[in-house]
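What you see is the complex with one protein chain gone and the rest in place.
Every chain is named by a letter (A and B) in the order it is written, and numbering of its residues begins at 1.
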Amino acid sequence: MTAGQVAIALHLLAVRTPFSVPAPLMNALQVVLLVLVAAGATGVVLVREPARQAIALSAYGLLLALMFLALQAPDVTLSELTVGAVALPLLLMLTLAKVRKREK
Amino acid sequence: MTLAQRRWLFLAGMAILAGFYLWGLTALPGFGHYPGPYGFVINRVAVAQTKATGVVSAVNFEYRGFDTVGEEFILFIAATGVATVLRQLRNERTGGQTGDEALGPGSSETTDAVRLASLVFVGPAVLFGWYLGSHAQTSPSGGFQGGVVLATAFVLIYLAGAVLAFRRISPVNLVDAVGAVGAGGFAAVGITAVALGLPYLTNFLGLGSVPGAVSSSGTIALISFFVGIEVAAAFVLIVGELLEQTLLVQRRAR
Partner (left out) sequence: MEVFPFVVVVWILAVGLYGIVTSRHLVHQIVCLIVVQSSTYVLLLGVGYVSGAVAPYFSDVKVHTPAVDPVVQALALTDVVVEAAVTALLLAFAIQAFKRFGTLDPQELVSLKG
């Protein structure tokens, strides 16, 4: 180990975090959320009907937001929540309404 | 090329890509063992240098402000592109009629539950979006999230079935002007620094004394406000244009 790595390790040991979840619990949470995100992505792709896919995308956005929160990124969580769960499905639904009415 | 051939070709290419990617993973330091100096350095000096406790927003609008100018203009151009493409289509169909068109009643089949739930959340959404846009330097907030939440407040009015109200409170010229003010304001803050003899986008306003107060951190709060109104205007414009398309078709189908 280089001196730099030793220094960083000592620094991390010396300053204790005030709000800390035990590390194994955080690891387990992240693993569970990663598996759910992978399953969610597969689900979104396998849904072939675009109208249903918009709802699946909304649920996937929520899962992603939880994943970002577990990775200690609250700003990205806020963005993903508002965009992925609200704005994107809305845009998709409006486009599909436009396309479907034309078909009639 | 048939679908089956395309599928096999994709699987072969993806296997090669995944192989190289996983081979490259062996050289990474591993998840959680972040080695690089940048993160630690910025975390240590950002609060003292910019008097902003929200380090991510400080990075966005101060340390990497030039990148954020570029990204904001990508958003601005995308919204303008949507408006251009869809307005051109609308003029083609109606044979050149522009301006205010008398809107039909719209779909008035929303239930009372949906209408009530949507209208109840309009006020808190506006308040929350405003809070997010103005507190970039203190807590997890910032112009980008605040702008999207503000746009969501407008969209809730549409969802409540009051389509006419949505179009009346977001007329196209006003939304265009607000978006332009937001994008131009961000660039103007940078150019003001140049006019003062400093490099582009230098933080030239007073930094304040209390780290993380609403009035501290100089241009970070100002830029965040401009970005917020620009993002809100862009999303309201996009939703309005798509909505106009669906209403147009609905009217002609009668």
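Criterion: a residue touches a chain if its C-beta (ideal position, glycine included) is under 8 Å from a C-beta of that chain, and two chains touch if they have at least 3 such contacts.
The shown structure was predicted, so the numbers you read here are calculated from the model rather than taken from an experiment.
Student: Which residue, B:T138, B:S170, B:T202 or B:T219, contacts the hidden chain when the whole complex is considered?
Tutor: Only one of B:T138, B:S170, B:T202 or B:T219 touches the chain omitted from view, namely B:T138.
Student: Touch as defined at the start, partner being the missing chain; which of B:L132, B:V148 or B:V178 qualifies?
Tutor: In the full complex, the listed residue that touches the missing chain is B:V148.
Student: So which of B:V175, B:L201 or B:I238 would be touching the chain we can't see?
Tutor: B:I238
Student: For chain A, which residues lie in contact with the unshown chain of the complex?
Tutor: So the residues of chain A touching the unseen chain are 11-12, 15, 17-20, 23, 26-27, 30-31, 34-35, 37-38, 41-42, 44-46, 48, 50, 53-54, 57, 60, 64, 67-68, 71-76, 79-80, 83-84, 87-88, 91-92, 95-96, 98-99, 102.
Student: Quickly run down the residues of chain B that touch the omitted chain.
Tutor: Contact residues on chain B toward the absent chain are 3, 6-7, 10, 14, 18, 21-22, 25, 28, 30-34, 36, 38-40, 42-44, 46-48, 53-60, 64, 67-68, 71-72, 74-75, 78-79, 81-82, 85-86, 89, 138-140, 142, 144-145, 147-148, 211-212, 231, 234-235, 238, 241-242, 245.
As a convention for this text, only the chains that are shown with their structure count from here on.
Student: Please work out the Cα centroid separation of chain A and chain B, and write it as a whole number of Å.
Tutor: Inter-chain centre distance comes to 18 Å.
Student: What residues of chain B sit close enough to touch chain A in their complex?
Tutor: 35, 40, 54, 56-57, 132, 140-142, 144-145, 148-149, 151-152, 155, 235, 238-239, 242-243, 245-246, 249-250, 253
Student: Per the contact definition, I'd like the list of chain A residues that touch chain B in the complex.
Tutor: Contacts found on chain A: 5, 8, 74-75, 77-79, 82-83, 86-87, 90-91, 94-95, 97-98, 101-102, 104.
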